[in-house]
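Before anything else, here's the structure in question.
As you look at this complex, bear in mind that one protein chain is not there, while each of the others sits in place.
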Amino acid sequence: MIKLLLFAQFRDQIGKQEMQFPIEGKTVKELKEILKESYSFDELDSVMVAINEEFVTDQEIIREGDIIALIPPVSGG
Amino acid sequence: MIKLLLFAQFRDQIGKQEMQFPIEGKTVKELKEILKESYSFDELDSVMVAINEEFVTDQEIIREGDIIALIPPVSGG
Amino acid sequence: MKRYSRQTLFSPIGVDGQERLRRKHVLIVGLGALGSSIAETLTRAGVGKLTIIDRDYVEESNLQRQLLYSENDAMERMPKAEAAKRRLNEVNQDVEIHSIVGDADVPLLERLAPNIDLIMDGTDNFDTRFMMNDISHKFHIPWIFGSCVGSFGSTFTIIPGKTPCLQCLLKKLPMRGQTCDTVGIIAPAVQMVTAYQTAEALKILSENQWALRNTYVTFDLWQNQTLSIKADSIKNADCYTCGHYPTYPYLQYEATTKTAVLCGRNTVQIRPATSTNCSIAVLADQWKKAGYKVSANPFLVSVLKDEHRMVLFKDGRALIHGTNDITIAKRVYHSLIG
Partner (left out) sequence: MKRYSRQTLFSPIGVDGQERLRRKHVLIVGLGALGSSIAETLTRAGVGKLTIIDRDYVEESNLQRQLLYSENDAMERMPKAEAAKRRLNEVNQDVEIHSIVGDADVPLLERLAPNIDLIMDGTDNFDTRFMMNDISHKFHIPWIFGSCVGSFGSTFTIIPGKTPCLQCLLKKLPMRGQTCDTVGIIAPAVQMVTAYQTAEALKILSENQWALRNTYVTFDLWQNQTLSIKADSIKNADCYTCGHYPTYPYLQYEATTKTAVLCGRNTVQIRPATSTNCSIAVLADQWKKAGYKVSANPFLVSVLKDEHRMVLFKDGRALIHGTNDITIAKRVYHSLIG
């Protein structure tokens, strides 16, 4: 099981700030695909992904107990 | 072993923001006494103590692996 | 309402929340760095009415971190409450600004409280904060504590009947001598405290209490530390302010700081509420480091600040020489002791 932290529009879309997910062993890329299919998350290409408070690439493999944050870049200012 | 996080003047006094301490089993009150004697920390009466991101009283017993923060109230504004 | 369109577009506020903001009356106690920033944010946000209190005037050394004030205000030694009101009126005429140049003492706070929806902490001393804490609970008004010094700051939102109060957190009046006049302050630390304070204020005023933070936040911007601490478990059922049988100790005459002008001596005496055992050595050391002229013996310490000399006794009593003005004396006292 891993914990997914949602920020900004992802949080709004799901309506909560965290979710549990049985996705250990898969890559970040695969996680994104699942999120796209199951929750119709958009624009996952430009989202930043952090595991345990460290940015990772799409190739990173997810491990049991990881805390994964999806951080959308926003442009406002 | 526990980890002690130091803020503001405590940090300045010791010169680093964390210390390791073999003090599990003792109370917060006893920790304060040790700090007063060994590091001549002052005014520990009005300092706030949090263990694992939760405020505790002087009677709280410290456990292995606890992260303890000493938070001095400051008055400025 | 085009003016607030970016705020009404934010869905937790919306048009209804904006209308709720417009009907609210906020009291800001103190208009130094925290208070002036809070006042500017709430005025721009369109809160209906602000009552702002400060006993001080604008000085050149305020300009480094205190929004609202200009060089001209410092040159004219404008009272902060008046200078703030003038600028706030330029920024948003919709907001009714009621300014009070004076001391936030118990009679004044008790008179204002019945009409207030929220109290914001812009003070620089715990004397006033403990009074505000009692007023908040006696009149069931939320208040938002904030403080900072150096690059370090803290804030906590206090909701009567729900969260612990300042007494539960601190037990007793701290007296440390770490003030903006002794260890300095950088503006970003102020801004961070007020960002937290005003976000919580907008939640309360737009009636989104569900979103309140519920933790004590403390940070050091230079050291890159932040902590968010749960406080529920230290709520004290026997607390004299928020417990089952409150006595509101800081509203009692005995508990307020006493001042007396010493006739013919050009001196004001200040006697703090509770007789603390202050560590004269620690204070003397801090003042020396800050560059003030200090002399001490085991019974008292004497420090020179601009044209005033303060003598502080071990029991916390202080004499401020060089003035007959209680306001000036309190300013010197709190700037050195907190």
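What to note about this one:
Read from first to last, the chains carry the letters A, B and C; within each, the first residue is number 1.
Convention: contacts are C-beta pairs under 8 Å (C-beta built on N, C-alpha and C of every residue); 3 or more make two chains touch, one makes a residue touch a chain.
Remember, it's a predicted structure, so these values are computed and weren't measured experimentally.
Every shown chain that the unseen chain touches in the whole complex is listed here: A, C.
Screening C:196, C:216 or C:333 for touch with the missing chain picks out C:196.
When the missing chain is restored to the complex, the residue among C:162, C:213, C:235 or C:309 that touches it is C:213.
Chain C residues in contact with the hidden partner, per the touch definition given at the top, are 2-13, 37, 40-41, 44-46, 60-61, 63-65, 67, 69-72, 90-93, 150-151, 180-189, 191-192, 194-196, 198-199, 202-203, 208, 211, 213-215, 221-224, 226, 228, 290-291. Of the residues in chain A, those that touch the hidden partner chain are 5, 7-9, 11, 17, 42-43, 45-46, 48, 50, 53-57, 69, 71-77.
Throughout what follows, only the chains that are shown with their structure count from here on.
We define each chain's centre as the mean of its Cα atoms; on that basis chain A and chain B are separated by 36 Å. Separating the centre of chain B from that of chain C, both taken as means of CA atoms, is a distance of 26 Å.
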